[in-house]
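Just one protein chain is left out here, and the rest sit where they should.
As written, the chain order gives the labels A, B, C, D, E and F, with residue 1 at the start of each chain.
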Amino acid sequence: MNIKPLGNRLLIKPIVEEKKTDGGIVLPDSAKEKPQRALVIEVGSLEDDYDINKGDKVIFAKFAGTEIEMNDEKHIIIDVDDILAKVED
Amino acid sequence: MNIKPLGNRLLIKPIVEEKKTDGGIVLPDSAKEKPQRALVIEVGSLEDDYDINKGDKVIFAKFAGTEIEMNDEKHIIIDVDDILAKVED
Amino acid sequence: MNIKPLGNRLLIKPIVEEKKTDGGIVLPDSAKEKPQRALVIEVGSLEDDYDINKGDKVIFAKFAGTEIEMNDEKHIIIDVDDILAKVED
Amino acid sequence: MNIKPLGNRLLIKPIVEEKKTDGGIVLPDSAKEKPQRALVIEVGSLEDDYDINKGDKVIFAKFAGTEIEMNDEKHIIIDVDDILAKVED
Amino acid sequence: MNIKPLGNRLLIKPIVEEKKTDGGIVLPDSAKEKPQRALVIEVGSLEDDYDINKGDKVIFAKFAGTEIEMNDEKHIIIDVDDILAKVED
Amino acid sequence: MNIKPLGNRLLIKPIVEEKKTDGGIVLPDSAKEKPQRALVIEVGSLEDDYDINKGDKVIFAKFAGTEIEMNDEKHIIIDVDDILAKVED
Partner (left out) sequence: MNIKPLGNRLLIKPIVEEKKTDGGIVLPDSAKEKPQRALVIEVGSLEDDYDINKGDKVIFAKFAGTEIEMNDEKHIIIDVDDILAKVED
């Protein structure tokens, strides 16, 4: 299945970071904060002055966008204005 | 009966996905999340830069649009901006 | 008495559909949902790109517009943008 | 005393309709709905495409405008966009 | 002390009208409605199409503007759009 | 330390007015109303049609702007549109 975002939207896949407490305990999902990093999976028809491409790693605004399930994994369709920054490792 | 959406609206028909719990129990309607996929039944007078046509499968924003009944089935009249993505199987 | 809507407003008359429960009981008025279909009685000074005329049957947004009484029947003065679709039988 | 509305505002005087219940009882003021018809008393500096003049009978949006007292009678200063329709008897 | 309103604001001084009940009792201040008439004391730099000048008597929108004290009397700095009408005696 | 407001903002310093009750009691700070007069300390890059300069005394909208501490005194960074009037003694 293939999802093509419309307009200036993106399909992103949140990067779930393992998180330990100070004491070294791995937290279950519900106790973690919402992830803020994501991988860009698919790009809609953005205007030229946006420099975001498939495969980029980005930081996105918490609670923005619409969650959908695709191949049993959580993805988000999100407006390009809710992408705050690009991450370069 | 024929319904012709006005302006940049669409008539869509939600695709109800059967959903089982992890334990294999089929959930009754009220326990399911709102469906997010739909089939485009009829298209209003969209501007040219929208690439959505009758028969497309789309993902739409939850709670958007107005539900109407047509031939005893639930349909939604929805603004094109609430169509988030196209789905290609 | 004659009512001429101003600007891009319409005068419409809701079509009250008789509604029975599954068991065949006719519901009293207060138990029915608000009707969503209406007949266009009078049209204001709409811009050209709206294709709505006297006598059209339309679907309108619930709770939109202002109810008025005319010849002892409920009518609604409504903005053309709250007309969602035209109905062709 | 003379009141000249500013900008695209009008001075209107609500038409109080006597109202009887089905059983023929005349309702006291507080039990009536807010009146929706009014006489146009004075017109501000409207743009040309509004066709409203002194002496017209109009329907106005409930709760719109500001009530003022003038010669011991209730009047309303109201924006022209809250005038919904003209009434012709 | 001299106060010069900035932009399209006015300095006005509400006209407190003595008010008696039907029985002839003069109401104390707190039992009166907010006054709606005022005298224009000072005018900011209004655009030309506003015809309001020092000394005009006006009707203003209740609760609009900011109250200030000047020479121990209550004045209001108010936006010109909250001036509803001019009063000519 | 020097603070330079950005865009059409100003740095102002509220003028705290001593206030006595009618009986002559000086009120403690918490019992006073918020001060509304201020001295303009620094001006951002205002457009030409604003006539506000360092050293002006102004009246500002209550609760507008952001309080900051500078040299142990309360100052406010405030948008020029929240400056209501200039005061000339």
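Throughout what follows, a contact is a pair of C-beta atoms (placed from the backbone, for glycine too) under 8 Å apart; a residue touches a chain by one contact, two chains touch by 3 or more.
The structure displayed is predicted, hence computed values, not measured ones.
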Residues of chain F (touch criterion as defined above) contacting the omitted chain: 1-7, 9, 11, 44-45, 66, 68, 77
Absent chain, residues of chain A that touch it: 36, 50-52, 59, 61-62, 81, 83-89
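One rule holds for everything that comes next: only the chains that are shown with their structure count from here on.
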Angle (degrees, nearest 5) of the CA superposition of chain E onto chain F: 50
CA centroid of chain A to CA centroid of chain B, Å: 24
For chain F, residues contacting two or more additional chains: none
Inter-chain touch pairs (all): A-B, B-C, C-D, D-E, E-F
